[in-house]
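All protein chains of the complex are present and in place, except for one that has been dropped.
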Amino acid sequence: MTRPIRVLALALSTAVLATTSACKRETREFRGYPPSANPGSVVQDVPLAPGPRQPEVTARSPYEHNAYAVSEGKRLFGWYNCSGCHSHGGGGMGPPLMDDEWIYGSQPENIFETIAEGRPNGMPAFGGRIGNDDIWKLVAYVRSLSALDVPQDVRGGRDDHMQYKQPEQEENPTRPKRSTLPPAATQP
Amino acid sequence: MKREAEVPRSALHADPAEDARDLRRLERTWSPERGLWGWLTSVDHKSIARRYVATALVSFVLAGINALVMRVQLARPESHVLGPDAYNQYFTTHGTAMMFLFAVPIMEAVGIYFVPLMVGTRNVAFPRLNALGYWTFLVATIFLWASFYANVGPDAGWTAYVPLSGPQFSPGKRVDTWAQMITFTEVSALIGAVEIITTAFKQRAPGMSLNRIPLFVWAEVVTAFMILFAMSTIATASMMLAMDRLIGTHFFNPAEGGDALLWQHLFWFFGHPEVYIIFIPATGMVSAMLPAFTRRPVFGYTAIVLSLIGTGFIGFGLWVHHMFATAVPWLGSSFFTASSVMIAVPSGIQVLCWIATVWDGRPRLATPMLFILGFLVLFVIGGLTGVMIASVPFDLQMHDTFFVVAHFHYVLIGGAVFPLFGAFYYWFPKVTGRMLGERLGKWNFWLFFAGMNVTFFPMHFLGLLGMPRRVYTYSPDLGWGPLNMTATVGAFVIALSVLVFFANVARSLARGAPAGDDPWGADSLEWATASPPPPYNFRYPPVVQGRAALWSRTPDAPVVTGLRTDKPEILMTTLLDAEPESRHVHPQPTIWPLVTAIGLSVLLLSLIYTPWGLIWGAAAVSIGLIGWGWPDHHRGARLEERG
Amino acid sequence: MTLPLRARRWAAAAALLPLAACDQRVQSALDPAGPQAERIRRLMVMSIWIAAPIAVAVTAAVVWAALRGRDSAHVPETPRADRRMAATVAGLVAATVVVLFVWMISDFSAIRSLSKLDGRPLAVTLVGHQWWWEVQYHDSVASHQLTTANEIHIPVGRPVLVTLESRDVIHSFWVPRLHGKRDLIPGYTNRIWLRADKPGAFRGQCAEFCGQQHANMALWVIAEPQARFDAWYRAQLQPAAAPADSTRIAGQKAFLGNSCVMCHTIRGTPTGGRNGPDLTHLGGRRTLAAGTLPNTPGHLGGWVVDPQGIKPGTTMPPNNLRPDELRALIAYLEGLK
Partner (left out) sequence: MSAPRTVYDASALPEVVYGSKSLAFWGTLGFMVVEGTTLAILASSYVFLWSNFDRWPPAGTSPPSLLVPTISMLFLLASNLPARQLAKAARAKDLRACKRWLVACTLCSAGWIVLRLLEFRSLNTRWDDNAYGSAVWALAFAHFTLLAVEMAETLLFTLVFLTGHAEEKHFPDIVDDVVYWVFVTVVWVPCWFLLFVLPRLI
């Protein structure tokens, strides 16, 4: 019987290997990530100025590969009434979030900054109102809306309410365009 | 095709040399190939059933460890052994594994081992399908446990109620692993059911008419029929859940016309019969063992058979009693109360018949008998609490509390695991050729019996005191601490008893007393062959002369000869009277079931991630099935060559 | 059941002897405070009195049957003995059927007495959230409607009609001392009738598994005499009193200046969050975090700073407050009586 057992062990360990990649996706960190993940270290205060796009910071956000955090971001997106302006990602008073236009950059740090510090013409600053950890969750969710770097098995499925849009997991990645600031944003 | 006369056939030879040659040929025909390849390609029902049992026992132990960890967490209020996230995975995996990976498969596995032996045939009806069933089950087992240890364990309860298990409230892939694992195990359970029905219907030994079928076989057949309906339901429901999660369907989304209660209806339409799918084979085991230990046939054969069939039917008519708290209309709930109470009648009839058997027999208190007696006591307690919670008002208070936890553990452990352990002791000599130790057996039983009651009896009171189930912690102010501590102590006693069992097995395998063909003086056909049985089970297919096949056998019992010995031939008989009807050539050992199972795994696992998995998987499965279906010609059976 | 009261008490106590040690009965189905729970308790006691003798009799029969024939010589099976046994078994089966039938009839009569209570009911809507309870009192006058959380105050002796809804997953409303449970199902509106016949605080708990903090989703039903209930109701209708001393003013400022306002409402201040419980009269509640903690300043501070340590996975985020800010905030919130 030793051979069969060896086969079993082999199969088992292969399966374990295959699923360890799942760990990152499924972890649930309730107390938030350690302070090192806070944005102070990665987000610089960039003075708003007309002209070419700001340089994008390359450090990664902590939650892009975590399904639970993305779904928490989705909950907060609804709770904090982001849909009021951005609709369900489709855009309304605010710009759409599921297309390829990123006025202030599509990198996690850019979006973090947009949420935390606000943007001219309507985007309020939520820094101090929403904890950094929750902002990172929102960032992960917003990026999942256009499938940017957020793996498909991490993105959310359909909601249990009326459907305004396709589930995030059905989105195809939309490559961000190099876009310039809109005329409205350049006015003082 | 060769002419009939040249074909080697089994016959009663006066010449010992000729006889030995004949036997060797038979052995060669039926033996699996050697080595790993032989292991992977075997289609022998005995080796497949042994693997089933071993795999299911691994799940039993792992899920039991889950239970121990949970009991440690609950032993004291506000302890921090497990957080809520881990606890939810622990209890969900415990329930899922115990139901889908232990209880149902092991009951079917015992059937796959013993139904062919008890009806006197050489293999199950579809041996390659049988192998496929095992491989899918193995994949499901590995899949669930690997997921659990990789933190992808399902965490929405083994009932996976929507919308909690839906896409919005269960992010990630945890519930998907649950849904796919369900589909896997159901494939295997359905295959097992088809095997058992066909084997029992078409392959019985001549003379084994319907009214002579052993009660265990009856029980397995009734169970198999229930599986056909119940498991297809849950497989469909879990596919619906998977589609809601994966491709955005709205079966369970109330805002788009879906319905959370639809899931509960479908789940419990399967879920309640599931309990009987586990329990009925256990009653069959009791009926199979009792004659040997009371030295008389089971009292009331016909009544028991009718009770089994009745249970099978009524079992599908009481699912709503799991949903009384969802506000079913009173009229409907009264119907389901009535049917839930009514199902106590067939169970009561069986219990009374067994007690009557013991009463009128000359009981011998060997370990299997102790487990039977323990079963009778525990099952009656579980049955009585079952009648209590069939009542709507009672259920409104006790639903989803520890009272219910106590109830179903009495029914499932008392009603199914006790007979199963009795069956281990009873049939271990047949399977391995060695007896299990009686001394350790008695320890095993008494520890189990005591531990069972210490663990679960206090839970009735916890429920009455208001403790809901599936809570990972509770406040010290509620006064649940002492009873919980008692239950935890009991859980460790059960664990100890299971350890004793495995020690006993290890000891017996190393140096157990040889069993001989029929150590218990039992009455059914599996004891008419060697222990362990040869690959062909019976040298000559036996002929049955009475209900207790061995006890009614005359010294000059007839046997069947004339089956070919150079090909794996089996005898097929008629459905009602088991008259010989035809000969059927069984398939040879083959790798294709394994290939197909791998294809099926590709299909189901990739479906978790993308709908395109259906296409890739279908391609993978097709490869397996083409290989499977393509004829491998032995001995020039091709029609075209014949001209 | 026409036994004298004392005998009935004694009988119940005997049936439940193992419970004698615990006297914490805030959530026990055996200590009813309302007519339905009382009716169900009677049914439960009756069921136990039917079941216990059967269990004992079967156990005795099994043991006796196993022991009596053990050492006896061969008992010849005669057709007559078999016939006698068949008659016995048939008789016992018939007896089982009769017992079950009587049992079932008593179930049905209990159901009938549970469905509705007489009298003009107090209408309350209970909304389940992961993992807390929103309580809305209805009144024909809009300004008399009230929203609070995790505590249902009811007048003693008056029927209450609780309407049950859920915002997310299935929960189940269960206050064992008043009634059995009823689920809160998204897409469905369920109702349950209650009445408390004596004053007291009755604990209830979510009884349908609802996710990470299912274990810590409790609520209290507080039954008070009508006059006290009315006084409570009037007080609850008031907006929060404006803070008077400097600490509390600082506390209000901390509340308004931090993330609290994203989810919570305190009537009388410019807040309108509906994602978490209404905090207008938080100081008057018995517990925090849906029955998880007693409502004391120390626990409140701990809860505000580290909710995820107390209820891992709950939706309240941790708050990074300066010590003085935190102290002021606690003083402010505890002052909201």
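Read from first to last, the chains carry the letters A, B and C; within each, the first residue is number 1.
Here is the rule we use: contacts are C-beta pairs under 8 Å (C-beta built on N, C-alpha and C of every residue); 3 or more make two chains touch, one makes a residue touch a chain.
Please read these numbers as outputs of a predicted model, since none were measured by experiment.
Peer 1: Would you mind listing the shown chains in contact with the chain that isn't displayed?
Peer 2: A, B
Peer 1: In the full complex, which of B:258, B:374 or B:599 touches the chain missing from this view?
Peer 2: From the options B:258, B:374 or B:599, the contact with the absent chain belongs to B:258.
Peer 1: Of the residues B:215, B:235, B:277 or B:373, which one touches the chain left out of the display?
Peer 2: Considering the complete complex, B:235 is the one touching the chain left out.
Peer 1: Take the complete complex as the reference. Which residues in subunit A touch the chain that isn't displayed?
Peer 2: Counting only subunit A, the missing chain is touched by 158, 163, 166-167.
Peer 1: Quickly run down the residues of subunit B that touch the omitted chain.
Peer 2: The missing chain touches subunit B at positions 1, 4, 9, 11-12, 125-126, 129, 190, 193-194, 197-198, 201-202, 206, 228-229, 231-233, 235-237, 240, 243-244, 247-251, 253-254, 256-259, 262, 265-266, 517, 528, 540-541, 543, 555-563, 571-572, 575, 580-585, 622, 625-626, 629-631, 633, 637-640.
Quick note on the criterion: only the chains that are shown with their structure count from here on.
Peer 1: Between A-C and A-B, which chain pair is linked by more C-beta pairs in contact?
Peer 2: A-B
Peer 1: Approximately how many whole Å separate the CA-defined centres of subunit A and subunit C?
Peer 2: 39
Peer 1: From the mean C-alpha coordinate of subunit A to that of subunit B, what's the distance rounded to whole Å?
Peer 2: Their C-alpha centroids are separated by 46 Å.
Peer 1: Mind pulling the residue numbers of subunit C that touch at least two other chains?
Peer 2: Residue numbers touching two or more other chains: 168, 186, 212, 312-313.
Peer 1: On subunit B, where are the residues touching two or more other chains?
Peer 2: Those would be 85, 163, 169, 254-255.
Peer 1: Could you pull out which subunit C residues touch subunit A in their complex?
Peer 2: So the residues of subunit C in touch with subunit A come to 168, 186, 212, 257-259, 261-263, 275, 306, 308-309, 312-315, 317-320.
Peer 1: Going by the contact rule set out above, which residues of subunit C touch subunit B in the complex?
Peer 2: For this pair, the touching residues of subunit C are 16, 18-19, 21-30, 36-37, 39-40, 43-44, 47-48, 51, 54-55, 58-59, 61-63, 65-70, 72, 74-75, 77, 81-82, 85-86, 88-89, 92-93, 96-97, 100, 103-104, 107-108, 110-111, 114-115, 130, 168-170, 172, 174, 176, 179-183, 185-188, 190-191, 203, 205-216, 312-313.
Peer 1: Residues of subunit B touching subunit C in their complex?
Peer 2: 83-85, 88, 156-157, 161, 163-164, 169, 254-255, 258-261, 294, 296, 299-300, 303, 325-327, 330, 333-334, 337-338, 341-342, 344-345, 348-349, 351-353, 355-356, 358-365, 369, 373, 376-377, 380-381, 384-385, 387-388, 390-401, 458, 461, 463-466, 468-474, 477-480, 482-483
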